[in-house]
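Note that one protein chain is taken out, while the other chains of the complex remain in position.
The block that comes next holds subunit A.
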């Protein structure tokens, strides 16, 4: 069935190039994964849902699925902030600590000081921006590695939270209604969603659009990809980095609000695990720790994968420690896959 085309091959070199381009199926898969880094977590999530659904009937129950989304809402929100920072080749170990500090500020200013709820939320936003500015200042001006900066500010924010709150939890019942509004539920097609989950999804849409459609978004990627190239292209690297830490701080304020709604309380001892869980979601979601590569949609998938694994293993009757074990395996596999994908044909 071979048809001879009228145009002969132009030169031996072109033929050779064509031959070299004929890649193996495996490297072709790798090229696709490289171009669309959210594909691999999407596959993992679908497989996990199918497997856990087969293992236990209750897994695909609407009430259970609703529970998973609620369990994911807070870490999913924090993971957006974490994604922005990791895209710039940074890392933030303090996101959970900052979020808890913000939640205590919101709760204390409204309950103890009697300020209006809106003002309390605004002060929470201010604290988030201040924490982001502090991290960003240390990273951009003192040129300290983000890992070290946020390792230090992690302790600082944890201490500040306990000092400020006196270690006392504020119950949701004492707060104005607006503060716990993120915990309110509504029903779509038999599945209950909380306002917090909706807000998280909205945040993903907004941040994804900003990263894709604005010059700032491109600059975030360029700075994470190669800061020197970005600088030579006329981008102010420090300004982009600082704006990323500020944006992260604002997102953490939203996370604090969702957290208060989810737990119906503001507790200074909550959220310690969120610092690392947010990184887990980002990494499983296919965003490279070396910066410049990844999407927030991948992060959402990563957060859902962790939620699905924890929930599914728990329904399968496994010890909670095995959930932790499984998440550990997921992280290592995700990073290994990322390394493999990055070895694209040169």
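Just so we're on the same page, a contact is a pair of C-beta atoms (placed from the backbone, for glycine too) under 8 Å apart; a residue touches a chain by one contact, two chains touch by 3 or more; residues count from 1.
Here is the rule we go by: contacts and distances are computed from a predicted model.
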Chain not displayed: protein name in its UniProt record ("succinate dehydrogenase", "Putative RNA polymerase sigma factor", "Tryptophan synthase alpha chain" or "ATP-binding cassette domain-containing protein"): "ATP-binding cassette domain-containing protein"
Candidates A:90, A:146 or A:292 - the one touching the absent chain: A:292
Selected from A:48, A:74, A:154 or A:222 as touching the chain missing from the view: A:222
Touching residue (missing chain; options A:235, A:260, A:281 or A:330): A:235
Chain not shown: contacting residue from A:214, A:269 or A:339: A:214
Residues from subunit A at the interface with the omitted partner, ascending: 13, 31, 35, 213-216, 218-219, 221-222, 225-226, 228-230, 232-235, 292-293, 344
